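Just one protein chain is left out here, and the rest sit where they should.
Going by the order they are written in, the chains are A, B, C, D and E; count residues from 1 in each one.
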Amino acid sequence: MTNSNKVLKLGLPKGSLQDSTLDLFAHAGFHFSVQSRSYFPSIDDDELEAILIRAQEMAHYVQLGAFDVGLTGKDWIIETDADVVEVADLVYSKASMRPVRWVLAVPESSPVKTVKDLEGKHIATEVVNITKKYLAANGVNASVEFSWGATEVKPPDLADAIVEVTETGSSLRANKLRIVETILESNTKLIANRQSWEDPWKREKIESMALLLQGAINAQGKVGLKMNAPKSALEKITSIIPALRQPTVSHLANDQWVALEVIVTEKIVRKLIPELKRAGAEGIFEYDINKLID
Amino acid sequence: MTNSNKVLKLGLPKGSLQDSTLDLFAHAGFHFSVQSRSYFPSIDDDELEAILIRAQEMAHYVQLGAFDVGLTGKDWIIETDADVVEVADLVYSKASMRPVRWVLAVPESSPVKTVKDLEGKHIATEVVNITKKYLAANGVNASVEFSWGATEVKPPDLADAIVEVTETGSSLRANKLRIVETILESNTKLIANRQSWEDPWKREKIESMALLLQGAINAQGKVGLKMNAPKSALEKITSIIPALRQPTVSHLANDQWVALEVIVTEKIVRKLIPELKRAGAEGIFEYDINKLID
Amino acid sequence: MTNSNKVLKLGLPKGSLQDSTLDLFAHAGFHFSVQSRSYFPSIDDDELEAILIRAQEMAHYVQLGAFDVGLTGKDWIIETDADVVEVADLVYSKASMRPVRWVLAVPESSPVKTVKDLEGKHIATEVVNITKKYLAANGVNASVEFSWGATEVKPPDLADAIVEVTETGSSLRANKLRIVETILESNTKLIANRQSWEDPWKREKIESMALLLQGAINAQGKVGLKMNAPKSALEKITSIIPALRQPTVSHLANDQWVALEVIVTEKIVRKLIPELKRAGAEGIFEYDINKLID
Amino acid sequence: MTNSNKVLKLGLPKGSLQDSTLDLFAHAGFHFSVQSRSYFPSIDDDELEAILIRAQEMAHYVQLGAFDVGLTGKDWIIETDADVVEVADLVYSKASMRPVRWVLAVPESSPVKTVKDLEGKHIATEVVNITKKYLAANGVNASVEFSWGATEVKPPDLADAIVEVTETGSSLRANKLRIVETILESNTKLIANRQSWEDPWKREKIESMALLLQGAINAQGKVGLKMNAPKSALEKITSIIPALRQPTVSHLANDQWVALEVIVTEKIVRKLIPELKRAGAEGIFEYDINKLID
Amino acid sequence: MTNSNKVLKLGLPKGSLQDSTLDLFAHAGFHFSVQSRSYFPSIDDDELEAILIRAQEMAHYVQLGAFDVGLTGKDWIIETDADVVEVADLVYSKASMRPVRWVLAVPESSPVKTVKDLEGKHIATEVVNITKKYLAANGVNASVEFSWGATEVKPPDLADAIVEVTETGSSLRANKLRIVETILESNTKLIANRQSWEDPWKREKIESMALLLQGAINAQGKVGLKMNAPKSALEKITSIIPALRQPTVSHLANDQWVALEVIVTEKIVRKLIPELKRAGAEGIFEYDINKLID
Partner (left out) sequence: MTNSNKVLKLGLPKGSLQDSTLDLFAHAGFHFSVQSRSYFPSIDDDELEAILIRAQEMAHYVQLGAFDVGLTGKDWIIETDADVVEVADLVYSKASMRPVRWVLAVPESSPVKTVKDLEGKHIATEVVNITKKYLAANGVNASVEFSWGATEVKPPDLADAIVEVTETGSSLRANKLRIVETILESNTKLIANRQSWEDPWKREKIESMALLLQGAINAQGKVGLKMNAPKSALEKITSIIPALRQPTVSHLANDQWVALEVIVTEKIVRKLIPELKRAGAEGIFEYDINKLID
């Protein structure tokens, strides 16, 4: 039996996440190329077909089976109330895909202190369903209107409050808005169609993809360190190195010395190297890595 | 009585039309400057306040009186069923704002020949109301689903047909779609709130704005031509020049000669100049103009 | 007698003003070209030699006669106490050369309210002489230290107050500084060596240069307007047009009509055109101009 | 009889001259647009078909009648010994198309002083025929080898001398070569097929094109000047203005004054304006022009 | 005896291959720097002199001994019938230097099916000699004319068929041409002069260069993988890794585990890592390499 005509359909988010998503896939070993104006990125894998589609619609189409697997935010899975398998969380370290919050915000000078103060008010948002559920859960009656964008500019003239997505809050502050409450935290997820998930061939391919995407994310901000150490200092050096996993210690020709190799977070290197040096390590050097699968 | 605290609120379309709109206003003499991330362009006119808002929502907010005047497409006025005064058509000659068409399109290989063939089918579009009305007017029952974007990529898997906006059709062709029918032609319009239109001060300001915007559009693709001509050739030369308006003919020191000045479409200059030269004109030169109010 | 070996030496300011200065000269009809790394711009005028030199040193070298004529700020003429002829003020409309102010500034939270409060304090500035004179004139004893740059960052740790140049004050605000007093307003000037000014050939050349530079500045923000008008409306139309100078009114073939041409400030055109139209003008068009010598 | 299916085939030079040629045509009123990778620029004139082809081959194909008309250099007409009609010289003022020289050059240290010293030597060049004729005319026997490019680098190792094209000589100097003799001066020409030239419809179209191209070239470096002058100063002012053609003098409302308008070379404006001002002219302004047909 | 005044002369291809060639040399450890307009790249190796020359002429000058060694295509070696030593094939993975084909092409609508159908026809090409030999070998009489470029545009008006170079065929398709036959496959080669090849010092230097260039090419698309594995899983893991060469297996401190290191093709990593993980590997990471010499 051959899998030669089996194909996995992959939905990729078009728009602001597109470049960072394709970049992540490239680090994971999947090199898509996108022709200008085309929605069908090509890749040298006959078992994979990719389509670019808006993140807002992804979960809907994965549920319907139009795609076997796709990337979108937890927010849009909830907003569209889609029934899909959530395979993996993909929390990028780059600005464009780090966890985001949907917040309830009002003008700085507004008397509104909690969601309770919105009774009878008018709220503009791109996530109408999430907002309505949140109001209902808090026993508040308020009208919710779909906003096509530029939502931050609407209060106070075009709305009393908004529910808007934010990473750092700086766009809200720039528009003189105050965050009242956080309604939802969201991050990118790899989701799968329920039926595709039951197909062993598809499931293995989806799981491999998840493993590699997480390996690529995992390697961001990590570096390799290598050094030589006298055997006598080995215990001390090992105790200094953060215990993600034990360092690889290999024998050397000179049997009084060993070579150590370890993958660490780049941010701690500036504290770690001086300590290693003081503990007796020599020939310490740092190098970059692309993927890291623990 | 002073108008010093009177203000006209102007809605400008945020997004793909923003740059060409601000450019048009600059040619008309209104020089806005937009700070990064701000939705409130500034201008050195205390009687004018501008806000950037999505074109889709403009007519709605002009109707409500949130803005006195705004720019948006005829399509979104119809889609939102807004009751506003249509002050002027603004048909740009630049790609971004020339008249556009909303068309019904299907895959090249689809058997659909007219809207009648869509009975029971599934249609994706950003203009749900326009599409529903068009189907109703043609006695067709079909489901219409809102599309967040990338609509061209949906047939045949995610929709049977789409209603999408196009200028040249090239994006549709690139996605192997065939135009079935044109549903609506649209262009940018200057619209006003009904109550603002009844206020004499606001109306005069809106009408001046319309006059200048049309003057700027009018001047695009126009040039001035100036030449000297013997009086004996004046009749012939005048008959050659297209009759937008009679050329300005001024007397010269040498009374056997006159000077002619005329504004013509730049495209015809390459035919006109050789004819003028043959008819006896001399010292012909061409220059650019910024505004033209007939 | 021939002037063929006469040469006028011109000092041009190197650095932040360089591009806008060369641009101004180009508008005035002097097209310099600067080779990368060279301080000697070339021009197709055998009677002119240009050198790029820092604005701070210009007045000093013009006084010494190293240059016959040069461009620098009024501030540096005063700071270096140079004895030169101030031929013309050159107030650009572009950001880089508009009038600037040297201001006394302190941290927002400083108790200093006037220059009098600086007794015994420490002041950092690039204009040590101007600052010392100002303190002396106000009877204040304070130490003044030359600052190589980044002066705004010095208070409160590295200085109690600074004297710094500013156009809009935004850089001071960004560094949380408050302006206490304005010490000097400055703008670019064309200055000449006293002896060169007495040489008739040099003086005529310098005066022509001043005339053309001012003509180029004068034309910035100005446009030409041309229109046809019925003779009956001429008086009313003339009364509407701002009275810089009377419009040029020429006779036309049709003797019931005249042609008017006038140079006006671009900023008023958006008010003027609707009024002209209402007053009976037709075929109104606007065009750009390069130089304007009244 | 209709000309509706008549077409003029135009050859445009592909490569280094392409952009400046299309720019010239645009100034002349012919706006071509070139798709990436296409050799067939489009234009909104059904009577014109354009093809991009190397300048070296142009004259050959115009002679054969593949094109009715084309642009190429005088050098390539001679090199290919083509029998064509030379309709017009097109001497651009921009670097890329100004007259060029084919020169005989040798290493700075070479003993060669004149072409006579090349007896028995080896010459590399792109213009083999022109070089051979020149040698024959001077009675010199030398071998001539076709060079694919980078010809300046060949002496002394790969050739004793070269015949190469140059504008300013700077590339030759940079390669430490010395010019021995100029063999040919060349500039761009509009050429026509002999048979096409006899067809009245084609000839008129070619002549119009030549008129407009020359009008566009003519306008480069020219500007319009306009001023008011008291009648009493008219004679003096007219005598100051260079006599390309008499200025246009129009009557004004105030019959003691006249308006003058004249097209002059931009380079002389910096001398002319001060003289005009001294002679009594007022309200002098300068404006740009696009085409000038005398 | 010293080699201090020995020099190897290297010809580098000027033009479209220049950047990718210099990039390849940099990856191989030879960092040339090219001054603008200079044909003599500099390098910090006194024993190496480089000259930029057109690829078409390279083999000719290597044969003559003007260069000891050079890079050019197999096509131009054949076209110029040069007698040189072909030291190494350099097949880049980048678009600009991958193997190319010279093909016989005709208009899509042409009746020509094989080279035999070209009897009596007219063929345009840059490789006149290759084309003539191919016709002769097939017993076809046809005229062959040198084309300066833009060859794809010539059929059907300026030629019946062309012989043109292509990588993907897309430029031919864009010009509505159909490939009839492939005449020659070509790739870049390092070639040496026969006499230089016999000089032991030069030969060793050429062979080192070939080794490093191939090492740089070899490393493209390769990555290093490193992982820890339990000894018990070693056999299985080794069997999974493609057998370019056995992985480097080193002992670790914990003698139940070993460290594996292997260089693999980047493209297979996305299949390999999930399998390694399933087989028991841990701490798998990937890193980049610059050169790879097997």
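Following the convention adopted for this analysis, contacts are C-beta pairs under 8 Å (C-beta built on N, C-alpha and C of every residue); 3 or more make two chains touch, one makes a residue touch a chain.
Values in this document were obtained by computation on a predicted structure and should not be read as measured data.
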item	value
Visible chains that the absent chain touches, using the contact criterion stated earlier	A, C, E
Candidates E:G169, E:G224 or E:G280 - the one touching the absent chain	E:G224
Omitted-chain contact residue, chosen from E:L212, E:I241 or E:L276	E:L212
Full-complex contact with the absent chain, from C:K14, C:R203 or C:K236	C:K14
Subunit A residues touching the omitted chain (full complex)	223, 226, 228, 250-254, 259, 266-267, 269-271, 273-274, 277, 282-288
Subunit C residues that touch the omitted chain in the full complex	14-15, 37-40, 51-54, 56-57, 61, 66, 147-150, 152-153, 157-158, 171, 174-175
Contact footprint on subunit E, counting only the chain that is left out	28-30, 44, 204, 207-208, 211-212, 215, 219, 224, 234, 245-246, 248-251, 258, 261, 263, 287-294
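What we mean here is this: only the chains that are shown with their structure count from here on.
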item	value
Neighbouring chains common to subunit C and subunit D, by label	B
Centroid-based (C-alpha) most distant chain relative to subunit A	D
Chain pair repeating B-C, as identified from D-E, C-D or A-B when over half of the contact pairs by residue number coincide	C-D
Where subunit A and subunit D are represented by their mean Cα positions, the distance between them in whole Å	59
Subunit C, residues touching no fewer than two other chains	250-251, 287-288
Chain pairs in mutual contact under the definition given at the outset	A-B, A-E, B-C, B-D, C-D, D-E
